[in-house]
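Missing here is one protein chain; the remaining ones are kept as they sit in the complex.
Chain naming follows the written order as A, B and C, and within any one chain the residues start at number 1.
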């Protein structure tokens, strides 16, 4: 009988906060069972030779929108497949009631099982859900969502107060709301999340993730910009959702954090203004471990390139100096996680002009290539820091650690084996999302995953997906609460 | 022929920033013509003996609501009479279109002449107007209001976005608005005020005064408090408009100040939270001379006394620790002006309970008594600082200086002669407003005006008003622009 | 009999914090008795026509070194004469025991009467003394110096710990010290000044003025620079006493201020580093009214001009960007007083090279010309601010107000009448100091005093000194303590 079901031989193992170690990894069933200098081949049922390669903990793409514009199961299949190609082994996806997703509203105790049901046989990767509370009734379900359904992170969109996803004035019908969705709502929401956090704090960080854009400012700025278009629609869109709308939104949040002591995550910061305001929140509330999140597209794209409406996303792609500011925040360890914020769209459903088309697109598959090329190679970001940004920090802030997020004995054997020298050009053809365009078209990146392992099972190797939809399992969070036996300390 | 029309003999003259001087004041026509050790009685047409008394520059009560709930001319008569009793010689009153005041809307080029017409023969004191811009059309009138109508200060109410004056959800009909009145509106408003300020900055400080309360927070807090009433309705009202709603409003304003470089005045700060947030705005924008304003009632009242709905005002009366915090801000020279925010109401029109009754009341008449008793006597505030808070700073920040605001050669002979030893109890009977109640009922103050002089004319003496409605004139601001000949430098 | 001994007719009177007023000033004996629109000529024993001129309060040059290198009486005569030419009516001069000045040491109760005796018939202007405590015995005399001798400001030189006035290592013999003169001494000194301040705070601000340069840094930097001379000796001297030595000294002082609550004055700031550090002290101790002082030479000179050793002064003349930084601090009202720091030297006694020659020179006579040319004309500084910098603030911070420092009824009739249009080139010949050189040689300034009045007596007019040595009197400070009868409030 073999001691190990799978052994990764001779790789350079990138262990966050520890360093890069040349060693073997022995896997038994779903867990890492050994990290050792010299695991003998004969002890292994299967051996993968990682000589010259780098073995990262599988990425946790903690900002995703599975099912937002397409049937949930279908979307999960195509997009988690793309993730698997990208070395992502866990997706944390948002869900809310209202239009899009399941196009219905009601209590989560009824709806969330449906979400889980649709997810069940659809994911190539493990997955979790962040839930957006949309009305006072759902607010009463927060504690139940934590304790029963394993949802430990919640979400609030500041612009939904007035705007829909295109940036147009929203209607109550759009979100199927029976209530105002303003800062008063957010205040009550944060009080409740903070209350639940107090109860579960020994197990993790129950938190609220916030999309920070101030819609009243957006409204006024949009009106102005539409009367003064420049010819570069992406630049116009950025001016119409100006960076000080992010700053103001974050300042508003800070006041509510002071008042409620609710742990928050400030999502997809797009500008130096947002970073500056975000750092202030972090410094004023060290005890709450406020998370500042960055995205691949805000780090990888700038609005001097005219992608047009296909590059539309909220918050918008910004000027090059903001991009550099975001990288500096990554280098300085102010931005702690980098995510894809993937929402699979298509040219067709993104119809219209910059003002009317849908926002958002996918990018999960280029997480490592982008960070290794623009971060590691161009800006001296260490491999360890890449592992922190893609996996360790995401897992810690979103209550997946230590099940996910590192390479350690007893942790899930989620691994991304990366060839640092592999070069490839991004195009719709080379990516594996269902999306029929990409704003990253033509970008050359160096450093691509060549093998992805999920809980001990190879799901991607030799330029081929070898996993199945349904290989991915739902992860209840905080893992220290729901999997107490695994993590006895 | 007499050299002086009026001479004030032997008073202790309180000159802001200079000191207290024992001397005589000689007045020719409307102006101060001499300050001298020994003006001979024979040179004077009339002499007032101020021995043992203190001669302050007439107060500038720069926050007033003439005509808000009563006919404008009638209200001006009764309330400016009360002001004259109180040593106030200039009232700066707010005006807006919509319900209350003239109950109409339209362009100010049509409406403001009507305001001036109704004011013309109604005031015992001089007066100016702050104008509230309510829609985009009026916004285009700002420069015209400065250059032609002598209005240099504007106003914005942050809660009008959602609430009316009772704190209930407002309706568009209430303010006769055809537009949203939110932070987007405020942003455009501040851009325009800042633009006009740039053009007139050699003459004064064109500025925007802001009522800082965040209505979304108020809504949520009100809903909560109404389900948890305490028995002290004034305390409940304070909790329903919590101090962090002021803080958040001020932080929102700060972001817009950063963006627009618009000089702002943060009105009637009611809490230590507001003061802290306000100081931050001041420090971050030293070049804009941000004004922090205090009121008589927030300094003189606290919500441990159960005034009930008659004490209702926006922002609310707070706990005693906030009162002490406000006094500290006065002592530290952070709060630069103290005003009455008078809005003459009556028990009858304040009908209902704390949630439904109208907010606001008057207090201009006790400006000196309150500051001299609670400030000078109890907290060591100097007489010079009292003169700065009541007159000098108000005049400087509101573009009345040096016509108003000090005792200097060439300035208007606006004087309040005060007997520091005079003691009186406040009651509806002893005050002279048309208001049929006062929350200050029963308070004993020491230090009352005994004579008020407006541009050289005695309007109050011997416990009697001797002026006439119409003695007061409209003052165009900035005075350095509109009265260039008087102030040639 | 005439009502006024002297009347200044029709001048533009620059009253600090009040404004510029066109009026007449009536003087009776030594005091201002009237400020009035129309004093009749016949009431005056003498009339000076100031039409078209500007009447400033006489300047208070609060940083001076009478007698440091020359016999005290002789120096007082020549330098106060130069001051009178410059519109200065009060000199506050430093005195210490040790070498220079009287070349002796001992208790101030014995020595200070000798200082006063030598001063008695020597000054054209009024004068006061700041005293440098040099040993623990003198430290016990602080309260006596305040209450009996009218000395309310003290001094400490941070570099005397190790260096003499040339910048060379000092010896105990130089200062006739029997004690270390380090931060431990300063700590005890500040404790004692703070203690005495507590007792006299109703009358004024007993304070310690500090020359802030860190000698250990100077020593190290000098050693380095002397091995790397650049050819511009003034630049080398600046590098040898680097700006961070000022910064460090000020930071050290801040810690002691925190500890002792001693009011301090940070003297002759020469660099942006010093200003930044100084502002931090001010902000952290608002209740102590920390004074930041600037000098004429740090504002008027820069080390890109090669004055050589004749421009040597401590702290040194700096680069042009520091000069601009200092002006910005003046504009922003961070630097509150501008002084000459005059120490009359001569080419002869300044023998040697930049490292061995004596530091310091005079400049009191160009106070108004420099500020009016470089400040008012070039940088938009208002006339009122010039009066604050030269007179009002100096008087307030050094306890001379309201006897000195403004133009008000009851104040000393100290006036400087200035012709804003008068242009003159600076040279040794046109100045009236005993000094035989000036680093300002060849500078053209516009705006010169044409008449100086000291306590009602004209001492300078028509390009001629008409006063006498001995016209100037010693002023005991705080004036509110020593002249209680004059200033009853």
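In the analysis below, a residue touches a chain if its C-beta (ideal position, glycine included) is under 8 Å from a C-beta of that chain, and two chains touch if they have at least 3 such contacts.
Values in this document were obtained by computation on a predicted structure and should not be read as measured data.
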Wait, the hidden chain, what does it touch out of the ones we have here?
A, C
Given the contact definition stated above, which residue among C:122, C:135, C:153 or C:219 touches the chain not shown here?
C:219
Among A:117, A:332, A:423 or A:436, choose the residue that contacts the chain missing from this document, as touch is defined above.
A:332
Sole residue of A:36, A:305 or A:349 that reaches the chain not shown, by the stated touch rule:
A:36
Per the definition of touch given earlier, which of C:4, C:127, C:149 or C:185 contacts the omitted chain?
C:185
Residues in chain A touching the chain absent from view:
3, 12-13, 15-23, 26, 28, 31, 33-39, 286, 332, 383, 401-402, 406, 408-410, 488-489
Residue-wise, where is chain C in contact with the chain that is not depicted?
180, 182-185, 187-188, 214, 216-221, 223-224, 244, 247-248, 251-252, 254-256, 258-259
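Everything below uses one rule, namely that only the chains that are shown with their structure count from here on.
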Which chain lies the greatest distance away from chain A when centres are computed from Cα atoms alone?
C
Can you check how far apart chain B and chain C are, centre to centre, with Cα atoms defining each centre and the answer in Å?
42
Between chain A and chain C, the Cα-mean centres are separated in Å by 64
Approximate Å spacing (C-alpha centroids) for the pair chain A, chain B:
52
Two or more other chains are touched by the chain C residues none
